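Report on the structure given below.
Just one protein chain is left out here, and the rest sit where they should.
To keep things simple, chains are lettered A, B and C as they appear, and every chain counts its residues starting from 1.
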Amino acid sequence: MNLDFSSDNASGAATEVLLALGDANAGTAHSYGDDDWTKKLEAAFAELFEREVTVLPVFTGTAANSLALASVTPPWGAILCHADSHINTDECGAPEQFSGGAKLMPVQGAGAKITPATLDDALNTIINRGVHSVQPAALSLTQASEFGTVYTLKELAALGAMARRRSLRLHVDGARFANAVASLDCTPAEATWKVGVDLLSFGGTKNGALGAEAVICFDKSLARELEFRRKRAGQLASKMRFVSAQLLALLSNGLWLKLARKSNGHAKKLSDGLTALGFPPAFPTDANEVFTFLPEKLVESLHKAGAHFYPWTGVPENGRLLCRFVTSFATRDEDVDGLIALVRRDPTGTYAAGAETAPAAGPR
Amino acid sequence: MNLDFSSDNASGAATEVLLALGDANAGTAHSYGDDDWTKKLEAAFAELFEREVTVLPVFTGTAANSLALASVTPPWGAILCHADSHINTDECGAPEQFSGGAKLMPVQGAGAKITPATLDDALNTIINRGVHSVQPAALSLTQASEFGTVYTLKELAALGAMARRRSLRLHVDGARFANAVASLDCTPAEATWKVGVDLLSFGGTKNGALGAEAVICFDKSLARELEFRRKRAGQLASKMRFVSAQLLALLSNGLWLKLARKSNGHAKKLSDGLTALGFPPAFPTDANEVFTFLPEKLVESLHKAGAHFYPWTGVPENGRLLCRFVTSFATRDEDVDGLIALVRRDPTGTYAAGAETAPAAGPR
Amino acid sequence: MNLDFSSDNASGAATEVLLALGDANAGTAHSYGDDDWTKKLEAAFAELFEREVTVLPVFTGTAANSLALASVTPPWGAILCHADSHINTDECGAPEQFSGGAKLMPVQGAGAKITPATLDDALNTIINRGVHSVQPAALSLTQASEFGTVYTLKELAALGAMARRRSLRLHVDGARFANAVASLDCTPAEATWKVGVDLLSFGGTKNGALGAEAVICFDKSLARELEFRRKRAGQLASKMRFVSAQLLALLSNGLWLKLARKSNGHAKKLSDGLTALGFPPAFPTDANEVFTFLPEKLVESLHKAGAHFYPWTGVPENGRLLCRFVTSFATRDEDVDGLIALVRRDPTGTYAAGAETAPAAGPR
Partner (left out) sequence: MNLDFSSDNASGAATEVLLALGDANAGTAHSYGDDDWTKKLEAAFAELFEREVTVLPVFTGTAANSLALASVTPPWGAILCHADSHINTDECGAPEQFSGGAKLMPVQGAGAKITPATLDDALNTIINRGVHSVQPAALSLTQASEFGTVYTLKELAALGAMARRRSLRLHVDGARFANAVASLDCTPAEATWKVGVDLLSFGGTKNGALGAEAVICFDKSLARELEFRRKRAGQLASKMRFVSAQLLALLSNGLWLKLARKSNGHAKKLSDGLTALGFPPAFPTDANEVFTFLPEKLVESLHKAGAHFYPWTGVPENGRLLCRFVTSFATRDEDVDGLIALVRRDPTGTYAAGAETAPAAGPR
C-alpha cells in the first residue's frame, strides 16, 4: 500500500514508456530530432489532432508553457491567466524569462477556472493607455486546472471566441491535458484547435513519462521561431529519440487516455469516499486531483500514519486546511482504500494526532 | 488664463532651469558625467540628504525607477508595489525589462498608499514554494502617491521597518518627491534613508526641469552596478552637464521646494474650492493632485469650455467620473480661480454640455 | 583658445538650439510627444528625406541604435557590424540588452568601414547550422565611421544591395550623419533609403544639441513596435517638446549641415596642418575626426601644454601612439591654429615632455 498522494510527479514511469526507451536504443540515429521516432511522433500527433501540427518535444512543462507563450507575446505584452495558474505561481517567473519580460495578468474564477465574465473584468481593469501600458496578447488556460477542474467544451468555446474578439492568442497549459480529455470524453481536436487554441503544452511526465512534454503548435507560422527559441533555451535534446519515444509510447494504442482514465477513476473514488465521511470536495473532482478541507488534527494524524499529501497553503480556515490529494496512473485501488480507511478510523484526528506539525505547502 | 490641469508634465520648465542651461553652455567639458556640474550636483545632493550619496542623473522617471529596482531585484525576484503605482500600470513593463523579467506584485491600499497590513496581506498571499516561486526582493513606494496622497513619516517608518524584517530593499518612486517633502515639511533625510530607504528616484521633470531625474543611492555597494546598468540602458548622457545643470538649478536656494510648495498650494486651493461647490476630494489632497467625482455632464461641459484634465478611468460610477486635476509650479492663481468659476457657473453641466464625449483616460 | 579636441561630446550646444528651448517653453503642451514641436519635427524630417518617415526622438545615440536594432533583430539574430563600431565596443552591451540577447558579429575593414568583401567574409565565417546558430538579421553601418571616414554613395549602394540579397535589414548609426552628408554633399535621401537603409539613428547631440537623437524609420511596419520599445526603455520623454525642439532647430534653415560643414572644415585644416608637419592622417579625414600617429613624447608634451585629446588605445606602435582629434561646430580657427603651432614648436616632444604620462584611452 502506497499512501503517497503528494503529486502525480511522485509516480514513476509507465512500463510501456520504459520499454519504449529500450526499443529506441537500437543503433545510431541522427541527433537533434532528425530521427525516426520524432518523425513518427509528429505523424502520431497529426492523427490524434486530425490535422497537420508542429510538434516540439521538450523536457518540462515549464519549458513547454514558457516557449509557447513567448512565441505569441512580445516583451511588452500581457498574458492573461488564472491567478492560481501554475505559470503564475509555480514557475519562478519562467514565462517572464522566456518572453523577455512580459507581464502575467491574473484573472479570477472559481475552481481555478477563468470565465468570460472574469476575463472581461480583468481586461477592463487594465486601463490601456496605449504605449504606456503592456498590451494584452495571450490568454492561457490550464486544462485540467490547478484545482482539478476541467473546462467544458462549451466553456472553452466561449473563451476561445472571446480571445479572438479581443485579439488574444490562445494557449492551453495541458500538463494534465490527458486527464481533461479523459474527463470530457471528447476528441483532442474538439478540446483544442476546434475551439481556437493556437498552442498546447501537451503533458507527458505527470501521465507516465519520465520527462517528456511537447509544444503542439496549430499555427504553422509560429513553428520556425519556436525552433530557435527551443534551442536557445537548452530544450533541444541531442538524443531526441529518447524524448520522442516516450511520447510515442503514450500515444500508441491510446495509452495516454487509458492511464488518465485510471488516474481520474482513482480520484473519483477517493472524492466519493471522502464525501461519504463528511469531507466533500472543495471543487468538482473532474480530473485526478481531490481538494477538500480537513481538520488540522486529522491532517496531522494522516501524516503520522504515513499518508503523504500537501495542505494547499498551510494556513487553516476555521481549524481546517484545504488539502490536495493527487492520483496517478500508478495509484492502485488499495492505495485509495487505504487512505479512506485511515480517515474513517479517526475522522477528527483527535486520537491519533500528536506533536508533529503539518508540513507547509510543497511543490505542486 | 490656462485651464490645463492635465498633468504636471504639460507644464514647461522653470526659468531658473532654462537659464542654468545657458550658463552650462560655456566652453568644452568632459563628457559622460566627468564634468563640474555633475560633481557639484553630487555635493549638493550630499548636503541635501546630510550624508554621502551616489547620484546618477538620468532622463526619465521610468528609467530612474527601473534602474533602481533592477539593482536590488534579481530576475527571479518580486517587487511589491501598489496596484495603482506608475511602475505597475504606466511604464509598459520597463521594470520587467530592466531587471531581466522580475515580477511586480500588486499591493492594495486606500489612496494608492500601501499599509503594513496590506503589505502583510500581499506577502502572505504569495505562497513561497522556494525555488518554484519568485522571491520577494524589494518594496517600492510612490511618494507622493499616484492619487496625490503622501505617506507620513510614521507610515514610512512602519513600512521601512517591515521591509527590513522581510528582507526587502526599499525604493521610493519620487517623481513627485518634492511635493511630498513640501507637504510633510520634513527634511529629505527624514523621508528617505532615516526610515530605511535604499534608493530614491528623485524627480525633476514634473517640478520644473525639461527632462532630468536622478537615482539617489544611499547604499554605496549598489553604485558600481548602477553605473553599468545606466550606460547599458542608454541613459548615460554624453553631455551630462546639461542634465546635471537642470537638477543643480532646482537644488539651488531651495528652488525645488519653492516650486513644489507653489504647486501644492494651488492644489489645496482647487480642492477647497471644489469642496465648497459640493465636490470634495476622493483622496486627501496632500500634494499637487486633486481627485474628485464629477457628473459626466459637468465633465463634458468643462471640456467644452476649454478646461483640460483627465477622467481617471473613463468608466462612470453612478453617473460620475473620477477626475484628476494636476497643478504645477507654472499654474497661476487665475487658472485655479478660472476653473472653480467654470464649475460654479453650471455645477451639473446641464446647460452647457452638448454632444461631445469625454476623452478616455490619458497618459499620466 | 580652447585646445580640447577630446570629443564632439565635449562641446556645448549651438546657440540656436538653446534659444529654441526657450521658445518651446511657452505655456502648457501635451506630454509624451503629442505636441506641436514633435508634429513639426516629423514634417521636417519628411521634407528632409523627401518621403514619409516615422520619427522617434530619444535621448542618446546608444538608445537610438539599440532600439532600432532590436526592432529588426530577434533575440536569436546576429547583427553584422564593424569590429570597431561604437555599438560593438562602446555601448556596454546595450544592443544585446535591448534586443534580448542578440549577437554582434564583428566585420573587418580598413578605416572602420565594411566592404562587400569583408561582409562576405564575415557571413561565410558564420557556419550556419540552422537552429544551432544565431541567424544574421541586420547590417549596421556607422556613417561617418568610428575612424572619421565616410562611406561613398557607391559603397553604400553596394552594401545595401548585398544586405538585401542576404536578407539583412540595414541600419545606419548616424551619430555623425550630418558630418557624413556634409562630406558627401549629397541629399539625406541618397545616403539612406535610396540605398536601402531601413532605419537611421540620426544624431543631434554631437552636432549642437544638448541631448537629442532620433530613430528615423523608413519602414512604417516597424513603427508601432518601436513606440512600445521606446517607452519600455525609459526613452519616451514626458516633456517631449524639449527634445523635439532641439532637433527642429537643427533642421531649420539647414543649420545641421552648416554646423557639420564647419566641423568638417576644421578637421580638414587640422589634418592638412599635421600632414605638413610630418603627421599624415592614418585614415582619410572625411568628416570631423583626425587620426594620426604621434611620438609618445609629443603626446606628452601636447598634454602638458593643455591640449586635450585621446590616444586611441594607449598601446604605442614603434614609439608612436594613434591619436584622435575631434572637431565640432564649436571649434574655432584659432583652436586649430593653436594646436598646429604647438606641434610645430616641438614636433618630437623632446624638449617639453616631462614625467607625466599620457592618459589611457578615454570614452569616445
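Operating definition for what follows: a residue touches a chain if its C-beta (ideal position, glycine included) is under 8 Å from a C-beta of that chain, and two chains touch if they have at least 3 such contacts.
Given the structure is predicted, the values throughout are model-derived calculations rather than measurements.
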item	value
Identified contact with the non-displayed chain, of A:F59, A:F202 or A:W256	A:F59
Touch criterion as defined above, residue of B:G100, B:G174, B:G196 or B:G234 at the omitted chain	B:G100
Touching residue (missing chain; options A:G234, A:G254 or A:G278)	A:G234
Contacting the left-out chain in the complete assembly, out of B:N9, B:T38, B:T89 or B:Q135	B:Q135
Residue ranges of chain A at the interface with the undisplayed chain	2, 4, 6-7, 9-13, 18, 21-22, 24-32, 58-64, 66-67, 91-94, 97-98, 205-206, 210-211, 228, 231-239, 242-243, 308, 330, 363
Chain not shown, touching residues in chain B	32, 74-76, 100, 131-132, 135, 225, 227-232, 236
Where the missing chain touches chain C, by residue	75-76, 89-93, 96-97, 99-104, 124, 127, 129-134, 313-315, 361-364
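Simple rule for what comes next: only the chains that are shown with their structure count from here on.
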item	value
Dominant chain pairing [most C-beta pairs in contact]	B-C
Rounded Å distance between chain B and chain C, as computed from the means of their C-alpha atoms	34
Euclidean distance of C-alpha centroids - chain A vs chain B, Å	42
Touching two or more other chains - residue numbers and ranges from chain B	91-93, 97, 363
